[in-house]
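Only one protein chain is missing; all other protein chains are in place.
Take a look at chain A:
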Amino acid sequence: MSNTPATAAASSSKSKAAGTSQPQEKRKTLFQKELQHMMYGFGDEQNPLPETVALVEDIVVEYVTDLTHKAQEIGSKRGRLLVDDFLYLIRKDLPKLNRCRELLAMQEELKQARKAFDVDEKELVD
């Protein structure tokens, strides 16, 4: 009987220490909202199931992580991690490769357009 308060205290302190794992830890979602719109765009329902979105997010994070690790391995041979390492990894996948080239070309165009815009503004001020 005298043991029970001690053991109760010990068990309560133990449960407090482990208390953070008892209520379910909330998974930190990175891309949840955008993924819902994206999955709808690619063929899912207007409101995809939350467990499906969570699973897709996990798969995407794992995919990006593995891809980046491989790119780093390739980049380490030449020194830094470059965009070309990613392009090398997806070289076999033509739709992705062409899409990436398109994205990079558009970014270049936008950069040029913004630079021209800034230059024009400066000229106006002068």
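Criterion: a contact is a pair of C-beta atoms (placed from the backbone, for glycine too) under 8 Å apart; a residue touches a chain by one contact, two chains touch by 3 or more; residues count from 1.
Here is the rule we use: contacts and distances are computed from a predicted model.
> Pick, from "Guanine nucleotide-binding protein subunit beta-5", "Signal recognition particle 9 kDa protein", "Protein YIF1" or "Transcription initiation factor TFIID subunit 11", the protein name that UniProt gives for the chain of this complex that is not shown.
UniProt lists the chain left out of the view as "Transcription initiation factor TFIID subunit 11".
> If the missing chain were put back, which residues of chain A would it touch?
Where chain A meets the chain not shown: residues 30-31, 34-35, 37-49, 51-52, 55-56, 59-70, 72, 81-83, 86-87, 89-90, 92-107, 109-110, 113.
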